[in-house]
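A single protein chain has been omitted; all remaining protein chains appear in their positions.
Labels for the chains are A and B, by order of writing; each one numbers its residues from 1.
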Amino acid sequence: MKVEKISRSPIAELKRHVDVIQEAFKQALIPDRITIEYPRERRKYPDNLRGFIVLDKSKCISCFRCAQICPANAIQMGFYDNFYPSVDYTKCIFCHFCVESCPTGALSGSNLHDMAFKSLEDMKVKTTQMMRLPTIIREDKQTVEYFVTKREWRLVRRKELEDLSVLRIIPKIKPKRAFCEEPESCLGCRQCMEVCPHDAIVMERCEVTLEGEVVGKGCILKVTEKCVGCGLCVRQCPMKILTLKEVE
Amino acid sequence: MQEWQFVVPEKKHKKKFFGNLKTEVIDAKLCCHCAACAAICPVYGITAGDKPIDFPNWVKDCVDCGACIKVCPRWEYKPLNGIGNYVEAISAKSRRFRGQDGAMVSEITATALEMGLVEKAIFVSRDEDWRTKVITIREPSQLYDRKVTGTKYCYADSIPALKEAILSSKAVAFVGTPCMVSAVRKMQKSFKKFERVKLVIGLFCTENFYHHQLSEFLLKHKGVDLMKATKTDIKKGKFIVRFIDGSRISFPVKELEEIIPSGCKVCQDFSAIESDVSVGSVGSESGFSTVLVRTEIAKAIVDKIKEKGTAEIKEPDLGAVQKLCDYKIKIHPYPPKKKEEKGEKG
Partner (left out) sequence: MINEIIATLIEIFSSNSMQIPLIQPLVDYLMEIPLLNILVALILWRPFFAVVIMPGLIVLMLYLLYIVWFERKLTARIQWRVGPLEVARPIRGAIQALADGLRYFFQEAIVHRDAHRPYFVQLPILAFIPILLPIAFIPAGNAVGIKTPYAIQLIVAFLALIPITIIAIGWASNNRFAFVGSVREALMYVAYEIPFIIAVISMIYLYGSGDPYVAVEKQSLLPGAILNPIAFLVFLITMLMATSRLPFEIPEADQEIAFGPFVEYSGMLFGLVMVLAYEKLYIMALLFVILFLGGWNGIYCDLLGDLNAPLWLFIKTIVVISILAIVRSMYARYRIDQTLRYSFSWLIAFSIVALVVGVVAGWIV
């Protein structure tokens, strides 16, 4: 982009003065106003702007992934019959990493962005409050949208209001279960069994046979149906031979 | 519902498995400090480093899995000795790298990386004080650093680094002393994931030292400040240290007798007979390394080296190698002779 040299001749200066006066009077008479009179009008936000987080308790498997991945440490797990997340909105940055990392789709986002809390304590939203959208009080009478081009900014005001109670769509997620990909590398340390919060991995003693002959003692590890696919054993395995596989 | 099996080794004592290891190997003065047990321990309880292997508070914290016993080369120890099988023996000097003698370890690793046979290599580097530091080589260019190439006569925890490397990479190369090579082979037999170690380079070795003991001995008895040293050598029974200003000091290795760890004193494997390729200075002239090619993958690499001409090739003197193998069997008998019998000392 070239910067033009400004000529300093009196004619050019006078012309510039005249231009300024023209522009000022034009704007004084017909202004291009871009202020939005919130809350009487509301701006139309982009379609996928991340908002309040809603929990579907029946799908949560207490895998703790949301709490672990939250970059602002805003999710605490509280104990009811099992561990469920609660979001602290003094810290939440609305990145929705928790929503994306949830393996069962229990957490979902919504279109609510303007939230008001009566006190600082109320901002630590508990699990029971997260299970539905909060009360929506609307004061807006119109919706405002910006149309921005290279030359100008324009506001377009429309009478229809946006529906704020829509939840974002979560893709269909299949349940997963723990699966050992390389049993020959198993150390036999049983850390997967110890760390499983649902006691889904069980051990049985057995005898190791080689061509029909008993050569030693051993154990069998089994992944039972109690497995919900939380992935804690996958993280814990020191040889990294466990993964999660989709159940048919 | 998936199920899989694992084998539980037999205990020799009524303790947890680390207790067994401690009694049979560590307290029996057989431990060679290869740190394979420290690498495999699932709760990371076994500690290595510049001190003897130990598991503090093992009575409570050991989970009794038995993995340490499955990988320890000194559990039910049957010493290997001799020059071993090889398909080719050459004496070579790398044209691009500078190392201890001919820098052939670096040359073989670099060629393996370039051929795509391995993605990573576990090497040992050092700091200013000649303390060992394990590093991962991904590019041949990293081997031009003179701190990376060259022998360090101290223990290094290469095998724990190897275990981390195989979790993330599918083809890894490894350089180690004969005891470490035996440990890696045992790991490969017990746990399939270690088959990702595609290339095992063994070094000719008579003994190793603890860093704190070696540096203290050199400082107190020989007045050597390792910060000023550029190269350490053991050649023809002499320990030689070269300094920055060009001077050198040399003394017989026999003077280091008292600080040789007990685990080395029962080892009879001089030429790393379980490796894919063995490299050392014995049997070659100054500036050249003897290379014993044992398996097919090593042969492919050495053929590539010859094809590209990245090393100068000569004939080695295998008689000297054989002599040292026999010497090591002589001085390190197993089971060790008692001190009263003043015969051929171990």
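Definition applied: contacts are C-beta pairs under 8 Å (C-beta built on N, C-alpha and C of every residue); 3 or more make two chains touch, one makes a residue touch a chain.
Values in this document were obtained by computation on a predicted structure and should not be read as measured data.
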item: For the chain not depicted, the shown chains it touches; value: A
item: Hidden-chain contact residue, picked from the options A:Ala24, A:Met115, A:Met131 or A:Val215; value: A:Ala24
item: Residue of A:Ala12, A:Ile34, A:Val156 or A:Val215 touching the missing chain in the full complex; value: A:Ile34
item: Those residues of chain A which, in the complete complex, touch the missing chain; value: 20-21, 23-25, 27-28, 31-35, 37, 153
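Heads up, the rule we're going with is that only the chains that are shown with their structure count from here on.
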item: Separation of chain A from chain B, taking each centre as the mean of its C-alpha atoms, in whole Å; value: 49
item: List of chain B residues in touch with chain A within their complex; value: 1-10, 40, 42-43, 63, 65-67, 167, 191-194
item: Touch list for chain A against partner chain B, complex; value: 179-180, 182-191, 194, 206, 208, 216-225, 238-241
